[in-house]
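The complex appears here minus one protein chain, its other protein chains still in place.
Right after this comes chain A.
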Amino acid sequence: MTENKAIWQQTVALIEPFNKKEVPLTEDTSFATGLEWDSLTVMDFVAAVEDEFDISISMNLQAEIETVGQLVAVIEKLVNEK
């Protein structure tokens, strides 16, 4: 759980530069409907997450992630598998 919190904070920090509308972030915030990101923003953001945590998030996996909470869970899983 503590690790999850650290990942949450790191993720939130990565979202910030892309969060142009300053949408408040919760676990349930959706990338598409909440943050209103287009596919180009998603691409840049995913690259930033991959580089920060040194993990690969394939497009297949990205398609299953809708919310910030789901992303954090995926990051945690991938970091633990390393």
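Here is the rule we use: contacts are C-beta pairs under 8 Å (C-beta built on N, C-alpha and C of every residue); 3 or more make two chains touch, one makes a residue touch a chain; residues count from 1.
By definition in this document, contacts and distances are computed from a predicted model.
UniProt records the chain missing from this view under the protein name "Serine palmitoyltransferase", selected from "ABC transporter ATP-binding protein", "Serine palmitoyltransferase", "Fe-S metabolism protein SufE" or "Urease accessory protein UreG".
Mapped onto chain A, the footprint of the missing chain covers residues 38-40, 43, 47, 50-51, 54-56, 58-61.
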